[in-house]
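So, chain A:
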Amino acid sequence: MNHQELNNRLSEIKNKLISIEQKSDKRIFLLCEAENSYAVNKFLFEDVKARFCIVTGIDSDDCFELLYHYSYDQTGCVITIKAFIRDRKNPAIESITPFLPAAEWIEREIHDILGIDFRNHPNMRRLILSDDWPDGVYPLRKDVSPNEAKELKK
Partner candidate 1 sequence: MNWKIWSLKKSPWVFHVNAGACNNCDIEIVNLLTPKFDVERFGIKLVGSPRHADALLVTGVGTWQAAKRLKEVYRQTPKPCVVFAIGACACGTGIFNNGYHVVGPVDKIIKEVDPNAIIAYVPGCPPKPEAMISGVVKALSAL
Partner candidate 2 sequence: MAAILERDPGDKKMSEVLQSLFWILIFPGFLFTAVFGLVACWIVRKVSALVQWRVGPPLYQPFVDVMKLMGKEILIPEDAQRTVFLMAPIVGLAGVLLLSTMLWRITIAPATPFVGDIIVAIYLMVIPSLALILGSSASASPHAAVGTSREMKLVMGYELPLVLALVVVIIKTAGLIEPGQQLSLAAISQHTPIFSISGFLAFLVSLLCVQAKLGFVPFDIAESDTEVASGVIIEYSGALLAIWKIMQAMMLVALPLFLVMVFLGGFHFAGCPLARGIGKYVLVLVLLILIKNTNPRVRIDQAMKFFWVYCGLTLAIACLLAAMGNFYHIGWL
């Protein structure tokens, strides 16, 4: 598919998105709410057949954002799904691991570091924080200081 056909394909799922931003020929952002991210991810992976790359977690001041990056290798276009998680107290989102096993570890890492709960994740265990790290301290959240864990350990 070339760029035009790709754009047409992506507009099929327009009703689940907040908007589509096309920053350039090769860079497309699909913005959506957290509830719809599962369906959009499934569409991109199974119907458009884009290649999953990685997930990025961002702590914006009023919400959490999860960016799912896909690469459409036939045109070299990078498509990113931007899912907004509005609930800061108990952030949760549907895990995409059931149909995309490659996402298992990155979701574990985001859970460790930002504290986002992934529902239906088959194997939610600690990944990169040390074994004796206190529970409930998520280091890369903006309201957590770097020394908070050290204070809690003492």
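If you want to know what made the cut, all candidates are chains of the complex that A comes from, given by their letters.
Throughout what follows, a contact is a pair of C-beta atoms (placed from the backbone, for glycine too) under 8 Å apart; a residue touches a chain by one contact, two chains touch by 3 or more; residues count from 1.
Predicted model, so just to flag it, every value in this text is computed and none were measured.
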- In-complex contact partner of chain A, selected from candidates 1 or 2: 1
- Message: Using the touch definition from the top, list the residues of chain A that touch candidate 1 in their complex.
- Response: 129-133, 139-140, 146-149
